[in-house]
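Just one protein chain is left out here, and the rest sit where they should.
Our next item is chain A:
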Amino acid sequence: MSIAPLSKELTMPDFDIVGAYRRILSEDSELTMPVAAIEALVEAIAASSVSTVAETLDLLSNLTSILKASIANPISLSAGTDLFQRYLITTLNRPAALNLGSNDDFKIIRNHLISNGNLFVERAKQSREKIASFGTSFIREGATILTNGGSRVVGALLRRAAESSTMRFKVIYVLSSSSSADAEGGRKTVADLRTHNVPVAVIPDSAVAYSLGKVDMVIVGAEGVVENGGIISRLGTYQMGLLAKSKGKPFYVVAESHKFVRLYPLNQFDLPIDQKILDFSISDDVKAVDGAKVAEDEGVADLGSSEPKHSAHTAANAVDFTPPDLISGIITESGVLTPSAVSEELIKIWF
């Protein structure tokens, strides 16, 4: 950062990428984290005065690392930023492929990127509807579906199925009693389904095994789909997967393909985030631990974020990893994939 030619980038992080990201997320409740990140990055590039390829890439990686550092759980977000970065690298390195004329005219390339970035955001929004239409064919007449959390894709899928008047099905919704955003989203979906005359039973995490006998299929959302076809999703998904497998119930994941993330966890404790779910203690004082966490997160404060940061460390917002052998299929906007096909999709993008 101290080198003179980088002065332009030095000014660029002045663009409040974190603020933009948060604003975009809150403005449109339908947006997912990776898409919001991409939109924020496009905005940042549009606002910047970069004039070369290298500058753009530098700026991008700076902004990305700032953004990642500001979020407690950047797995989902990094899927978006990595994808955008990759896209930029491939297009910037082969400007001829864009048919935009001479290499020198960087302005045109930049404009193309910005418009294409917006196109990406538009497509990502549409993908949820596409997934919903793919997914409804999995729901049979009279089926009982087990799902959890506040995934908007799952919500969209179930709503779509409910709207098609011919089909009747029941939903068992696993919801924690916490007031996290995730649980709120789940409650909204429940209310929405009930207005569509879909019978919904809300159960706590502890009742999953109990209810499984009545369940025909499990559908969950995902925060990220990792390289081996496993998913990273809200805490409790893994146990649902294990239980569903042991009872022979199909376990489907719905996720947009921009959630595919270049990550390969071997087990629960191999995730690149620091979750303090297992907190061995000999005292009953839980609060003290929370206080320590706030102190740890102070590094974020100087980024000018006034919004209180969600703590992903607590069990309410934590995630777990569901290995691919528990998953029957991953429903994406480009089709229904087996877990092993995820790796092929990722290889296609990254090679």
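Following the convention adopted for this analysis, contacts are C-beta pairs under 8 Å (C-beta built on N, C-alpha and C of every residue); 3 or more make two chains touch, one makes a residue touch a chain; residues count from 1.
Everything that follows uses one rule, which is that contacts and distances are computed from a predicted model.
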Protein name as given in UniProt for the chain not displayed, "Ribosomal RNA-processing protein 42", "Translation initiation factor eIF2B subunit delta", "Williams-Beuren syndrome critical region protein 22" or "Phosphatidylinositol N-acetylglucosaminyltransferase GPI3 subunit": "Translation initiation factor eIF2B subunit delta"
Given A:227, A:256 or A:333, the one touching the chain that is not displayed: A:227
Those residues of chain A which, in the complete complex, touch the missing chain: 227-229, 262, 264, 266-267, 270, 324-325, 340, 343-344, 347, 350-351
